[in-house]
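All protein chains but one are shown at their positions in the complex.
Take a look at chain A:
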């Protein structure tokens, strides 16, 4: 082991987390596929019957990036927060604190695994959407880049929630009360330009709008806000979250006495 990053340690945590995912692979994948199908039925078929297209994109296809974002945000936060909270709950957190792994190894292992799981599920949703609508991806590289950055950003946020949480209730409250509303109000199922001017301005205070907008741009070339701003927003989120995690480990807050 070099005295820099303990890569075998990162690999051990990553592998351990992925194994948990694969132990319950069918539950992990079936649930998002079923809910996506329901979204397509409800939003695509029922509402799509009334809204033919948004800026020339059929409504069914228009909601695909939003659905993927909804999933990636929820999955990233829940996987990462549960991943680090469970060892705290079961007492096995001591292993991470006494072994030669620091904040960087623990974060890379847990967040890497949470982001990988979320991306896999999002791609399964994309594959599912092909059964319902014709989706053409205009900028595949940027689509994957947004997917990756968003998964990492929200996995980092989930990781912080898991470190902060002292109970399963606290673990649930942020995704339920903050993330899901932000996604629904962030233009997952509509374009901000469809809102009255006042509400469009309010919507632009929602950071999730920038993610969905950038992601949708990678599909259709349509954006509510400039793509550069979207990229900067998600990059800023990654940096801030890393800084917070580093502070938590440096001070031992909620980890060490």
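Simple rule for what comes next: contacts are C-beta pairs under 8 Å (C-beta built on N, C-alpha and C of every residue); 3 or more make two chains touch, one makes a residue touch a chain; residues count from 1.
As a working rule, contacts and distances are computed from a predicted model.
Colleague: Look at the options "Cytochrome c oxidase subunit 3", "ABC transporter ATP-binding protein", "Cation/acetate symporter ActP" or "Glycosyltransferase family 4 protein" and return the one that UniProt uses as the protein name of the missing chain.
Modeller: Hidden chain, UniProt protein name: "ABC transporter ATP-binding protein".
Colleague: Need a quick check: the contact residues on chain A for the chain that isn't drawn.
Modeller: The missing chain touches chain A at positions 1, 3, 6-9, 11-13, 15-16, 19-20, 23, 86-87, 90-92, 94-102, 252, 256-257.
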